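Omission of a single protein chain aside, the complex is shown with its protein chains in their original locations.
Going in written order, the chains are labelled A and B, and every chain counts its residues from 1.
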Amino acid sequence: MGDLAFALAMLATVVFAVTGVLAAAPQRVDLFGSTVLGVITAVGGGTLRDVTVDVPVFWIDDPRYLWVALGAALLAFPLHRLLERRYRVLLYLDALGIALFGVQAADKVLALGHGPLVAVMMGLLTGIGGGLIRDLLAGRPTLILSRELYATPLLAGTGLYVVLHGLGVPSLETNALLAIALIVALRCAALRWGWHMPEALTLGRGG
Amino acid sequence: MGDLAFALAMLATVVFAVTGVLAAAPQRVDLFGSTVLGVITAVGGGTLRDVTVDVPVFWIDDPRYLWVALGAALLAFPLHRLLERRYRVLLYLDALGIALFGVQAADKVLALGHGPLVAVMMGLLTGIGGGLIRDLLAGRPTLILSRELYATPLLAGTGLYVVLHGLGVPSLETNALLAIALIVALRCAALRWGWHMPEALTLGRGG
Partner (left out) sequence: MGDLAFALAMLATVVFAVTGVLAAAPQRVDLFGSTVLGVITAVGGGTLRDVTVDVPVFWIDDPRYLWVALGAALLAFPLHRLLERRYRVLLYLDALGIALFGVQAADKVLALGHGPLVAVMMGLLTGIGGGLIRDLLAGRPTLILSRELYATPLLAGTGLYVVLHGLGVPSLETNALLAIALIVALRCAALRWGWHMPEALTLGRGG
């Protein structure tokens, strides 16, 4: 992995750990609980991916991910009031985080020789899996029940990456940049203008 | 796997994906959420089994399972009102689904050389694991808290299969048919006559 890619992955790890701690903050959680939630948000999705495709779990292979997640979660505890005031900035950084993790996961799974649908699924699982485990452990409703556009941009971007790969577009870097840009653009637009899934694509309308 | 066995496994996948979507329908879930719940219901149990016994996950090995689960979940979304009116039919098909998945799992685990208790456990995990993950993600009470006879027929049938195997009964096909028939019969009887675990086998009677 290049230096830039590694730095971006570390940034994504920090952002995920911090949002994990902040997601816990409204509840009475102690330092232990908030740290566990932060670390799980940061490394949970990639762990599910690696266990499912049966490769060594990335933070066991390279414990720097675990140290960085732990450090960020511990630091976020005393700083949580300060960070909460910057919450919107964190949401935009989180958009970059899911984009980086999702596209990197799709690339890793394609490189293992798996097909396009498996790659998209693993991109999705890597991007949102940590947050899902965090919400379950914290007793919060999961993302699955939210109509916010969070996972759909991720699906669009990893889908684009897989299609470009399938079409034989050679430059992995350009493909990855396009896919990441698509995810970040869609997710930031959803944040900026409050985009939701339309009613027609929502069940349980009580009608 | 024979053609009939494959066709039945695909039928079970479709039924599980559809019941997963319908289980989500009472809540406000969008197309993304309902599809995730459908796919997880269909492939979640077998995924837990394969990861636990450390063999390649079946839908990574053969992505047709994933495509069929995805297609069925997507189709169930616009059709959910129609399907809900046929819900009892789906419950009976679901009985066939858990029977097929459970017995197939027990057979797979015995073939790997594991013992009878491990085989029964993996039959159980395969049959109900996807539904458990779905209920957790959808914020619904899990099957564990229900007194409906759902898992007990599955345990009886996989238990019968493992005992017949242990007794050296040679014909795998006959053994599997007997076990599947037992599960379907018990589960359909429970559905038809509203069988529950008796009070004597229930904790928390408030007495």
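Observations, loosely collected:
Everything below uses one rule, namely that a residue touches a chain if its C-beta (ideal position, glycine included) is under 8 Å from a C-beta of that chain, and two chains touch if they have at least 3 such contacts.
Note that this is a predicted model, so its numbers are computed, not measured.
Across A:Ala7, A:Ile60 or A:Leu177, the single residue that touches the chain missing here is A:Ile60. Shown as candidates are A:Leu70, A:Leu117, A:Val163 or A:Ala189; the residue that touches the absent chain is A:Leu70. Taking the whole complex into account, chain B touches the unshown chain at residues 51-54, 114-115, 117-118, 121, 132, 136, 141-142, 144-147, 151-152, 155, 196-197, 201-205. Touch with the hidden chain on the side of chain A covers residues 24-34, 36-37, 47, 51, 54, 56-57, 59-60, 63, 66-67, 70, 77, 80, 136-139.
Just so we're on the same page, only the chains that are shown with their structure count from here on.
Inter-chain spacing, taken between the CA centroids of chain A and chain B, is 30 Å.
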